[in-house]
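Below is one structure. I have some questions about it.
With one protein chain held back, the other chains of the complex are shown just where they sit.
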Amino acid sequence: MKKIEAVIKPFKLDDVKDALNKIGVKGMTISEVKGFGRQKGHKETYRGAEYQVDFVPKIKIDLVVDAAMSDQVVAAIKESASSGKIGDGKIFVMSVDEAVRIRTGETGRDAI
Amino acid sequence: MKKIEAVIKPFKLDDVKDALNKIGVKGMTISEVKGFGRQKGHKETYRGAEYQVDFVPKIKIDLVVDAAMSDQVVAAIKESASSGKIGDGKIFVMSVDEAVRIRTGETGRDAI
Amino acid sequence: MKKIEAVIKPFKLDDVKDALNKIGVKGMTISEVKGFGRQKGHKETYRGAEYQVDFVPKIKIDLVVDAAMSDQVVAAIKESASSGKIGDGKIFVMSVDEAVRIRTGETGRDAI
Amino acid sequence: MRRLIFILVLIAATAGSAWAGDEVPTALSNKEAIDLVQTHANYLWTLIAAALVFFMQAGFAMVETGFTRAKNAINILMKNLMDFSVGSIVYWAVGFGIMFGTTTTGWFGTDGFFLSDFTPGGDPWVLAFWMFQVVFAATAATIVSGAMAERTKFVSYLIYSAIVSTVIYPVFGSWAWGSLYHGNGWLEGLGFIDFAGSTVVHSVGGWAALAGAIVLGPRIGKYGPDGKPRAIMGHNMPLAALGVFILWLGWFGFNPGSTTTADKSIAMIFVNTNLAAAAGACTALITSWIKFGKPEVGMTLNGALAGLVAITAGCANVSPASAIIIGAIAGVLVVISVLFIDKIKIDDPVGAVSVHGVNGAWGTLAAGIFNIGGTTATIIGVQLIGIAACFVYTFGIAFIMFKIITATIGLRVSPEEETEGLDVIEHGGSAYPDFETSTYAQS
Amino acid sequence: MRRLIFILVLIAATAGSAWAGDEVPTALSNKEAIDLVQTHANYLWTLIAAALVFFMQAGFAMVETGFTRAKNAINILMKNLMDFSVGSIVYWAVGFGIMFGTTTTGWFGTDGFFLSDFTPGGDPWVLAFWMFQVVFAATAATIVSGAMAERTKFVSYLIYSAIVSTVIYPVFGSWAWGSLYHGNGWLEGLGFIDFAGSTVVHSVGGWAALAGAIVLGPRIGKYGPDGKPRAIMGHNMPLAALGVFILWLGWFGFNPGSTTTADKSIAMIFVNTNLAAAAGACTALITSWIKFGKPEVGMTLNGALAGLVAITAGCANVSPASAIIIGAIAGVLVVISVLFIDKIKIDDPVGAVSVHGVNGAWGTLAAGIFNIGGTTATIIGVQLIGIAACFVYTFGIAFIMFKIITATIGLRVSPEEETEGLDVIEHGGSAYPDFETSTYAQS
Partner (left out) sequence: MRRLIFILVLIAATAGSAWAGDEVPTALSNKEAIDLVQTHANYLWTLIAAALVFFMQAGFAMVETGFTRAKNAINILMKNLMDFSVGSIVYWAVGFGIMFGTTTTGWFGTDGFFLSDFTPGGDPWVLAFWMFQVVFAATAATIVSGAMAERTKFVSYLIYSAIVSTVIYPVFGSWAWGSLYHGNGWLEGLGFIDFAGSTVVHSVGGWAALAGAIVLGPRIGKYGPDGKPRAIMGHNMPLAALGVFILWLGWFGFNPGSTTTADKSIAMIFVNTNLAAAAGACTALITSWIKFGKPEVGMTLNGALAGLVAITAGCANVSPASAIIIGAIAGVLVVISVLFIDKIKIDDPVGAVSVHGVNGAWGTLAAGIFNIGGTTATIIGVQLIGIAACFVYTFGIAFIMFKIITATIGLRVSPEEETEGLDVIEHGGSAYPDFETSTYAQS
């Protein structure tokens, strides 16, 4: 199995979710993260003092899928998350040794 | 070493923590995440318009342990996190190449 | 490529960021996490009842780099994140199979 | 508007007569005019004070919201809004008549329902008086919501809060205050001193709250397996503090306004009210500091309120120095009481029982002890009778009421709902959708 | 201070004469003195009421902030602060003169600009009256901000809100209320009843808001691809509820204060105001419960406001029982109206149009129907004329104004800015920097 970690722009989440559902992804976990990269943050002024916000809000999607599906999923995310603008984000793929569904105890592919 | 990522129901955190302490796990890192899966969210009404909350609040536990301990930890989490209801969550196991304790610089097993 | 996950003390983030920039790291993703370990939390009193806060606020840095750079990055983080006090945190290194830049579709080293 | 003024002048007959006048003024017509101006001042003060007391509803809402968890914020806000709204209607229809209607028995009034005592063209004083009284009734009712917060069914809340404003509060009120209008209660007959309602309003609310908290039982997680009370932290201290400031402000209507007369006597009432609150905050701060090693915000806020509740009965008949003593004792009392109630496994999230019940009783006793004209065993005795009567009557009837509700429609939400939060389940919404809330800390 | 009192006494000439007196009092001098004391009471009441109405600005700010998203909080707060600040200045310079200056045509006043009617040493009533009127003007202006929230350019907001306070509101105001001072409007000439401004203040604000919401178009994401309205949840319910309590309090200045006289008539106005608000909250709660299966907080809060708006016109000439009916209908009306306006794709984040426009109209009609002195076809007819005139005039002129602004400096922010949030882009700040806000939920 593979774990796919995608960092995307928040307002793209709905599109990505729909795209993943279409190709039959049944589950995922998301979290609020802050990103630092080519896309720079913005300046804020507070009572006259400037303030540089370095980190840009992003959404991280954690997704474990059957190795066979991995490329398809990556493609789907790339498609749906892209706005063509700097800061669209990244997709990382890692290997997962084991997966367990807590409720049933199922393991491996059945667990996801 | 193995990294164990568990996504559980928030109100189960205390039980899981205790279970892990029992088997001698000394450290872990948790984060607030939102889950999407078989367990569906709920509908909210705001000023007459319905609103579907797709993502369910979950807690993610990141835990790096000695490979030898891995199965035992997984079992402990499975035990303590299970409510038998849909949405109990998942446990994923990955390999970790290296671990470092920042304070001492210790590496490998000593670091965790 | 390697994925480096570092759990550090929040107020160290700026130093770590600068240290990583110095050695040419162009991107990273951070998230707010809570840590449990040797560093214990603190007690709070609310209306006479005591309350043990077990989890300490930490910042998690996710960083994917070319394998060749990995050690250098780990060293840089260890350096900059260390206060010598309990709770300084950990650094974990994992292997990444693939990386994709959503905007361009570039993969591998070019993606990060 | 002016056009309407005329209509109004006709309505306000007396006014008409006094102002119509281009006829030559006489000493008599002047005297009449003077009395009328004073009457206008009395209306003004009574109604402005009523507005200030109304604002206390906002204070209660903020305190109770701040002292409870984010997942139940909408629910507690709705309860505070609705107990006043429902309360206003039922107090208009029934409550006022029971509290101030003519009574043959001395147990409750039996006329003046639906404000029937007011007839267009007639004396509108009953309206001014009703306005001042309805905000008092709502205060008693809203006190209960705090002690029963985070686990009470919304529909059941609406029902019992309506009962409090319709019957429970008015009946006791008629005993102590009936003669302020058409009634005459047995308690005031004895010479019971409760100027602005330490007992009539606050203890009634507090003891009803006690009954409710007992019947409901504690919130999930309030007591550990070891049976020790655990902290369930309020989610918004700035709101709670704002609420206390608003309540303090409202009390400047609550106590001095109870003269329903614009005269010099309100000065001492203002001063006493302020000094007692200040003293209560100070001693509660110190007590929490000693007991917990740190000055605790929740207790200090409660301390100010305790001082205000305690001075309410005696605000008009004790000296400023006595007011400080009364408030100071209240501040200590509230801390001890909160800890005690926690200990005996009664879960009162905001400390309503300690603030309003216990200190309402203390304040009523103090009004006798520190009476500026000196005190006697009889005075003390009557005060104790009033305090006891209030507890027995209110706790008893409220307890029965809550038991009946439990047996019928049910008083408490399901454990799932309680864990999920009442906002989502009962109201289908969330109070802070844009904020990340921590789900485990206090689930 | 005392030193200055003397200067002041000289300024307040009449006062001087009445108090100078050690000379032997006569029936006449006494009569004069009595009238003066009553006058002082009138000043007191008018100005205290003005302060309460001013506080409604805080209420609007909290309601509008609570009902919109965190990323636009600074923006909406700034708009509420600035419409009052700018409004005060322009109403001083121009608006007041247009509304209350002498008029030859009956269409608007043409003198009294820059408070020129006040001369040191002269009668300061114009100042008290201005103070009371300026807070009304600001109320009309601030209503608009809610309906146009989360997408309107800040600079454009400043401009149009200045125009509302300078021209749009004062002109209509002069038609209905001009004769309260030097003016005399055609509408009041017909006998139009709008005691405290259901139409003059609230409908004017509401219809201008409607025009603005239409010209602006809905917020991004308000309507799904299917065209169905989607919920964009307000980010802070406790603030919204606090706002409603503050507005309710302010209305105790808004309605009874409109007598600008301290007499007995204010009692009934207080009672009516309170009962209508309570009834509105109750029926809105029930309606939302029936329609959505759950008692919804947003609608219930709007219900209380709807009741307050609806009783504003008739608060002085309907009975308390009628007030309850008027408020109860308003509570139902507001829910239906909000759903309807949502449906026809007009995006009004806070329900300003339904609360102020629709219920302003209903209240004005009701003031005729439930007139305590009985009603006639003529009375109803005149009320309908006033309602219609307000809609045609206000909606028309506001629509044109917004179109012009759109065509020139632009009315709406860019889609990027709207998604990012107006706080960062327009004001370079964020309202809650220490909190983690969820970025996807409602982006």
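Chains here go by letter, A, B, C, D and E, matching the order in which they are written, and residues are numbered from 1 within each.
Keep in mind that, in the parts below, contacts are C-beta pairs under 8 Å (C-beta built on N, C-alpha and C of every residue); 3 or more make two chains touch, one makes a residue touch a chain.
Being a predicted model, the structure only gives us computed values, none of them experimental.
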For the chain that is not shown, enumerate the shown chains it touches in the whole assembly.
-> A, C, D, E
Only one of E:A61, E:V144 or E:V297 touches the unshown chain, namely E:A61
The listed residue (D:A93, D:I159, D:I220 or D:V297) that touches the chain absent from the view is D:V297
Footprint left on subunit A by the chain that the document does not show = 44-51
Interface residues of subunit C (partner: the chain not displayed) = 10-11, 13-14, 30, 32, 42-46, 57-59
Where the missing chain touches subunit E, by residue = 1-5, 7-9, 11-12, 14-15, 24-27, 30, 33-34, 37, 39-41, 43-44, 47-48, 50-51, 54-55, 57-58, 61-62, 65, 73-74, 77-78, 80-82, 84-89, 92, 114-115, 118, 120, 123-125, 127-128, 130-131, 134, 154, 236, 239, 242, 426-436
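The rule is short, and it goes like this: only the chains that are shown with their structure count from here on.
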Target subunit B, source subunit A, minimum contact steps = 1
More C-beta pairs touching across which pair, B-E or A-E?
-> B-E
Since subunit D and subunit E are copies that touch, is their contact same (over half of the numbers shared) or different (under half)?
-> different
Between subunit B and subunit D, what's the gap in Å when you average each chain's C-alpha atoms?
-> 47
Centroid distance [mean C-alpha coordinates] between subunit E and subunit D, Å = 30
Of all the residues in subunit B, which ones touch at least 2 other chains?
-> 30-32, 44-46, 94-95
Overlap residues in subunit E, where contacts from two or more other chains coincide | 233-234, 292-294, 296, 298, 436, 438
